[in-house]
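Here's the structure we're looking at; comments come further down.
Every protein chain except one is present and positioned as in the full complex.
By written order: A and B. Residues from 1 in each chain.
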Amino acid sequence: MTLTPVLTAHWDEADSYSIAGYMRHGGYSAFKKAFTSTPDDIINLVKDSGLRGRGGAGFPTGLKWSFVPQNDGKPHYLVINADESEPGACKDIPLMMANPHSLIEGIIISAYAMRANHAFIYIRGEVPQAFRRVNNAIREAYTAGYLGKNIMGSGFDLEVVLHAGAGAYICGEETALLDSLEGRRGQPRLKPPFPAVSGLYASPSCVNNVETIANIPSIVNNGVDWFRSFGTEKSPGFKLFAVSGHVNRPGIYEAPLGITMRELLEHAGGVRNGHSVKFWLPGGSSVPMLTPDLLDTPLTYEDIAAAGSMLGTGTPMIFDETTSVVRAVTGWLSFYKHESCGKCTPCREGTYWISDLLHRFEEGHGTESDLDKLVELCGQIAGRSFCALGDAAATPFPAALKYFRDEFVQATHTPANETYDPTAATVFAGVTR
Amino acid sequence: MSLTQQTRDKAREIISRYPQARSALLPMLHLVQAEEGFVSADGIALCAEELALTTAEVAAVATFYTMYHRKPAGEYHIGVCINPGCGILGGDAIWAKVTDRLGIGHDEVTEDGKISLERIECQAACTHAPVMTANWEFLDNMTPESAIDVIDKLIDGQAVQSTRGPKIPTFKENELLLAGFDDGLVDFGGQADAFMLAGLNRAKELGQSAPEGTK
Partner (left out) sequence: MTVTTQTVTVTVDGVTIEVPAGTLIIRVAEMLGTAIPRFCDHPLLEPVAACRMCLVEVEGQGKPVPSCAVTVADGMIIKTQHTSELAEKAQAGVMEFLLINHPLDCPVCDKGGECPLQNQAMTNGRGETRFDGVKRTFPKPINVSAQVLLDRERCVSCARCTRFADQIAGDPFIELLERGSKQQVGISEDQPFDSYFSGNTIQICPVGALTSAKYRFRSRPFDLVSTPTACEHCAAGCGLRTDIRRGTVMRRLAWDSPEVNEEWNCDKGRFAFPYIKENRLTTPLVRDEEGNLVPASWPEAIRVAAAGLQATGQATGVLTGGRLTNEDASAYGAFARGVLGTNDVDFRARSTSDEETAFLANHVAGKSLEVTYGDLETAQSVLLVNFEPEDESPIVFLRLRKAALSGKTKVFAIAPYMTAGLAKMKGTLIAASPSSEVKALLGAVENLSAQSIVLVGERAAQTPGLLSAVAELVATTGARLAWIPRRAGERGSLDAGLLPIGGRNTTDIINAVGQDISGLLIAGVGVEDVAANLIEAIESADFVVSLETRHSAVTERADVVLPVAAVTEKSGTFRNWEGRDRAFDTVAAVPGSISDAAVLEELAHEMGATLTVSDFWATATKPALVASGNDSVSPGAGQAILSSWRHLLDKGTLQEGEPFLAATSRVGVIRVSPATAATLNLIDGATATVTHEETAVSAPVIVTANMAEGVVWLPANTEGTALNLPSGTCVTVTSGGVA
C-alpha cells in the first residue's frame, strides 16, 4: 500500500508551521466552506466520513459531536487533547510542531459544528517547542481574523486558549483532562454524566485528539468520498503512523488505514540490519504486544482487534531479538505505577504490587508461582479499575507471558541483563559516534 | 522571595484567559516556577489568594503533577527518558553515564545549582529515541557520549542547541513560556527533522502521494 501524505505533505517546506506556509497549499479555505453549511451539516459530514478518534479509543468523531445537546442555552466547549504521553505515541507533537494550522483550522470548523465559542488546547507541558508553534499559530489566526469575534463576518465567535499541562499521563483520559483544565488534580470523573452533557465547567463539551481535529479541514475540502477512498469501511481515512524501535528509518509515515505492519516496516527501512522482529506493539504500550507472524495484519481497528491487540494510537513500536521482554514489560509497569492517579484501589495498589514483582524477575529472582500470581493480579485490575489506565496497566504482562513464558521462567534465576546484553539493544550498539 | 507585584499581575493576566478563574492554576504554578525555580510556599500562598482557594487545595494540585518541583530545579533541568521505548534503545545507558558524570541521581541537583536530573517517562518522541530533554527542549537520538557533551557544555556556560528547538533557555525562562508568556523563539529548530520527514521523503522517493480531492 502506498504512502499518502496529507497532513505531512508539506513538512519539508521551511515555513510549514506558519500561516503563510499553510495557506500556500489551500489552508484556511475549508473553514470558509464550512461556514456556508449549517453546523448540523458539518456534524453529518463528519459522521458520514466515518472518521474515528485518533487518540487511541477510535470512537466515531461525528457521533461524539452529535451527543452535545444543541440549543440548550449553555456555553459549549471544544477541548483538544494534546496531552500525547502514551509510550510509543509520537504523532501529535510532531504534527503540532510542523503543521499546527491544520489543528487550528480543524478547531474552527469543529467548534462551529458543535456551537462552541470557546476552545482549549490542553498540551502536555513537556514540549515547549510544540507549545511555541501552536501559540504562534493561534496568534497568526487571530491576526488573520480567523479567530475572535464574528469570524469573517459569519457571526460566529471563537476564542482559543492554549493551556500547558504539568506532567501527568492520566490527563490524556478525557475526564481527567477536564478536571486538570479546571485547575484540579487530574483524576478521572464518574461517567455519567458524560462530557457531552456535563463536561468543562459542567457545560456540554467535546474532547478530541489533535490528529482527529487536524483531519477535519481535509474532509470538509475534499468530501466524504475522498476520505473514504482511504482505509476500510470500518476504518476509513489515513493515519499518522509513527514507527519507532529497532527499525532503520524510524519516523512519521502517513498512510491509509489498512496498510500492513510489514508494508510499513518496509517503508521504515526494515528492522535494523542483521536483526529480526521479536515483538511489536501496534499502538502504544497499552495494547497487547504481537509477534512477527502477525506482521501482515492490516493496521485497522477491526483487523488488529481480531489479531488480539488494539490499534490504539497507531504508532507501532518494533523490538528485535536483542530485547529482553522481561525488561520491557517491567519498564512499562514502572511507568503505569508512576502515572496511576491513585484514585481507585485496583490501579493504585495493583500497579504497586505488579511492578514490585516484575522487578524481581528483571533482577533474576522471580518465582514460577509469581507468574500465576501476576496473571491473577492483572485480572484483578482489568475491568475493575475506575478508568482505562488500570486496564492498560494490566495489558503488557499477560500478552508477554502468552508469547514469552520461557523468558520469564529464565528470569527466575538469571537477571534480564545477563540473558540479554542491554548494550546490544541500543541504537548505538557497535557504532562509534 | 522573588514574588513581586509583577508576578501577581502576571497571575491575574493568566486568570483573565479563562471563563473560570481556577482553570488558571496550572499555568500559575508554572509562573511560580518561572519566578522561584520551584513551587515555593509563597507561590502556593499567592495562587491560593488569587483564586480564593485554601493552600491545601493548591498543594493538592501542585503535588499531583511531576513538572512541579518541591525544591529548586537546576538552571538546566535534564531529563533522560527511561521508558522502554527509549530506555532499551539506549536511555538506560545514557542515564548511567549521566549520573556517573554528575554524581547526582533522580530528583537531585548539583551543588552549584546548575544541573538537576530526572528520570523521565515518555516524551512523545519515540521515533527519535533515545531522547533527552534540557528544560524540556528535545535532545533527540542521543548517545552516552553526546549526552555528556551536552551536559559539559551547559556546565561550562556554552549554548546548546535543541535538536528540534531553540538554544536551550533556562528552566525559569521555559516555565514562563508554559505559563503562556511567549518568548519569540518559535522559528528556531527547523520545521521538521529527518525523523519527522521519513515518511514524506520515502513517499517522494517512491513517487507516492495522496489522491487529489474530488470536490
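As a working rule, a contact is a pair of C-beta atoms (placed from the backbone, for glycine too) under 8 Å apart; a residue touches a chain by one contact, two chains touch by 3 or more.
The shown structure was predicted, so the numbers you read here are calculated from the model rather than taken from an experiment.
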Exercise. From the listed residues A:74, A:139 or A:384, report the one that touches the chain absent from this view.
Key: A:384
Self-check item: Option touching the unshown chain, where A:2, A:154, A:291 or A:345 are the choices
Solution: A:345
Quiz item: Which residues does subunit B use to touch the chain missing from this display?
Solution: 41, 44-45, 53-60, 63-64
Quiz item: Hey, which subunit A residues sit against the chain that's not shown?
Solution: 168, 185, 190, 337-346, 348-353, 356-357, 373, 379-380, 383-386
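The rule is short, and it goes like this: only the chains that are shown with their structure count from here on.
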Practice problem: Provide the residue numbers of subunit A that touch subunit B in the complex, in ascending order. | Solution: 2-6, 8-9, 11-17, 21, 75, 84-90, 92-94, 97-98, 118, 124-129, 131-133, 135-136, 139, 161-169, 180-186, 201, 218, 221-223, 225-226, 229-230, 238, 241-246, 249-255, 267-268, 285, 315, 317, 319, 323-324, 327-328, 331-332, 335, 338-339, 341, 422-423, 425-428, 431, 433
Self-check item: Sites on subunit B touched by subunit A in the complex
Solution: 17-20, 22-27, 29-30, 51, 60-61, 64-68, 79, 82-85, 87-90, 92-93, 120-130, 133, 135-138, 141, 143-146, 162, 164-166, 169, 174, 177-180, 182-183, 185-186, 188-192, 194-204, 206, 208-215
